[in-house]
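All protein chains of the complex are present and in place, except for one that has been dropped.
Chains: A and B, in written order; residue numbering restarts at 1 for each.
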Amino acid sequence: MEAKKVAVYAATGCRACENAILDISFQVNSLDRFARFEFWPYLLGSRLEDLEKPGDIDVTFFTGAISTECDEEAARRLREKSKILVAFGACAAFGGLPGLVNLQQAKKAPEGCEDGTPELPGLRRRVATLHQIVPVDYFVPGCSPPQNYTWTIMQSLVCQSGAAARMSFAASRLPRRIARSVLSGVLPPSGSVFAGEKAVCASCGRMKQEKLFASLNRIHRIEPDPLRCLLEQGLLCQGLATREGCGGLCTGAGLPCRGCFGKAQDIYDAGAKMVSAVSSTFDTTEAAEMQKIAEAFVDLAGTFYRYTAPAQCALLQTPESKRPADEDFEAAGGACNG
Amino acid sequence: MSTINIGPLRYLEEPSQISIGQNGEGLRSFYQVTAPRDIAAMCKGRPAEELPRILTILSPSHHIASAKALDNLFGIRIPPAAENIRKALGETLTLIHHARKLLFLLQSSTNPPGTRENLRIAVPSSQRRTVDEIMKGIAAFQEAAYILGGRYPHPVTVVAGGVSRPIKEVHKRRLQEIARTCLPYALRLRDIFSETVIGNGWYKPINISFRPVASITSGETENEVVATDKTGAEAARFAPEKVLDTLEILSEPWTYLPFVHEKGKTWEGPLSDKTEGLFFVGPLARLNRATPLAAPPAEAERQRMIGCLGAPPHFSPLAGYWSILVELIASAEKCETLYSEENLSGTETRVVATGSGRRGLAAFEAPEGFVCHRYEVDQRGLVEDVTILDAASENNGLRSFLTQKIAEEAFAAGQPWDQAKKTIELSLVPF
Partner (left out) sequence: MNPFEPRIITFLCNWCSYVAADAAGVSRLSQKTNTRAVRVFCSGMVDPNYVIKAFAQGADGVLVAGCHPGDCHYIAGNIKALRRSFLLRKLLEELGVDEKRFRLEWIAASEPHKYAKVVNEMSEQIRALGPFSPGCVRD
């Protein structure tokens, strides 16, 4: 089997996703037989102009959010050149932490340079996700994507089940239709998200009892019970609105979920879902008491849309952003025609 | 005036490039970071206790630094068990960080002759075994980071007031297994380094001495910051609270990464070749203080370095890599005790915050260098202002003039820019 040509590109974010790919390529020796890294600025020093060379790229892993003109151009060029484009990591898929900037007033781009100093790629008014610029074939959420999904997507797109022995591990947590195609070596349906279908609660090991939310707690103010649901202990845990797949890493470590996998499949807006879930557990029927409990909450938007503000916060969908096409992003896309 | 643009540079945490303007005989190079990282915009308005999770975007060690600033903000003394876990995580991050930098040095195609065409992941096949060996170690340390930090590369467990959970029995046993591999691994890296980098003469392109620069490191205790002058002698010692009073942050319109320098007009900016008022941080800065190391193998390696390069302070990328190696050995030795059963067996890992301050500050010696966080919060605990010194912006000035020096020399020698680019990349990695 001929080695697939792979490209990796980082826009605005950090190197965590790229390092995840770098690590996996060494940890799993067999990948070497299947992948040939053709374009990778971080490790090969590739320039965008290198993409003008003839020949397509089989799979491109795009990490980072789109916040400069240069990011945007890279997205377009890589889309043109690649058979498969993967939004890899929370930044590329939903905007990630750099997308938090969208919760504030748009910033002005840096002023013009003095004579003789070089120019910088200009800042976009708003941070965008890859999908808002060009069509994307697959999404791998997570900040950064856990190793098993990194490996799964490598397996399924690059190796196409050529290294079958390790497949079952990777496939076990995927939605059935993706897992089936991964195992049989055909490409999963376009638009697939390489993560679970349900909410994080489905894989969180904590016990849920009666839901009572007497008052908001903040993580530095309490030592949560290690066995009970964090939300029931008054911590704002976003597990119930977040796509499953991490296996409850953060809740397992005693910390509330912050939604780096994006919203779960059937949710329209994660913030609205959280508002509804959290307030329905307020332990009162008196308006004044409700008001008092609600007052303790701070920074709802920054918490509910921590990793997803540019893509999945329905109210932040700017009219100029493109309408996403696949079913998973349809809901958010519907929000665009203001 | 003609401008050429070389980049993107490999191996650097920040996407960056070099722009070189030629004007007659003169030449002016710019080290440009091309991706914005608007940390203040990400943090403002967030609840303070969330910052450790947000700031991992800078580097995993900022997770710990941020939690320390929160400890001070809420006025908490953390329990010893939490301190131990944090230390163990810190050393683990050092191992990963340092091993990765050495990996970049060893896999760079400037060193062994190799062309881009026969590279898979930039590694010629002859180098593959060595590289695989290093990566195997990194994988083991990542597992340790997973156990201690809950996640990697963005750890989550370090919170204000300690660590969110104690270590499980099964994980402690695994950590001890990893502990046993640390020192042999570090020593193996030492052998690879002395064989290939020193023995095969790969060090030559990166053996570039640059002008002496002052440096800043943490003191022996956490509550001291040491400023060292150009001769390596201690110039000042002050409390972390004073750090931000003595330093200043400068933004330039041609790069997204700011410059940090000493307050006052002594430094004339990144375009001057003067180093007055400039400082650097990191492994080399720490080793330049010339304090003997506690661990015998690490001290032996430090002596070997002194034997080869002369007495500290050193100012060259080669010395930068060498100090990374020395520190890696020291960290590996420390991990043997830090991962031990006794060290990690405490179950009291959290203290709940009762107070609420308005300002929190912490200085922390991260693997990549001295970092400092300062937060101002309102009475609801929402962040109003953040000031963060990270190693990249502190070393930005050094990177700039190092780039200029290499570019000038390459131009004078008539070297092709492609060659100069490789030298620049490898020279910037240890800083």
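Definition applied: contacts are C-beta pairs under 8 Å (C-beta built on N, C-alpha and C of every residue); 3 or more make two chains touch, one makes a residue touch a chain.
From a predicted model like this one, the values you see are computed outputs, not experimental measurements.
Although it is not drawn here, the omitted chain touches the following shown chains in the complete assembly: A. Remark: the omitted chain is touched by one listed residue; of A:Asn102, A:Ser192 or A:Thr308 this is A:Asn102. Across A:Leu187, A:Ile222 or A:Ala314, the single residue that touches the chain missing here is A:Ala314. Contact between chain A and the unshown chain involves residues 102-105, 126, 267-269, 271-273, 275-276, 278-280, 282, 285, 287, 290-291, 293-294, 297, 299-302, 304, 313-319, 334-335, 337-338.
Here, only the chains that are shown with their structure count from here on.
Chain geometry summary: the mean Cα position of chain A and that of chain B are 27 Å apart.
Residues of chain A that touch chain B in their complex: 10-16, 19-20, 22-23, 25-27, 29, 32, 35-37, 40-47, 64, 67-68, 70-71, 97-98, 100-101, 103-104, 107, 110-114, 116-121, 123, 143-144, 218-223, 226, 249-250, 252-255, 258, 298-299, 302-303, 306. Considering their complex, residues 1, 3, 5, 7-11, 13, 15, 19, 21, 28, 30, 32, 34-38, 41-42, 44-47, 49-50, 53-54, 57-59, 70, 74, 100, 116, 119-122, 131-132, 135-136, 138-139, 142, 150-151, 153-154, 156-157, 159-161, 164-165, 252-256, 350, 352-353, 380-382, 421, 425 of chain B touch chain A.
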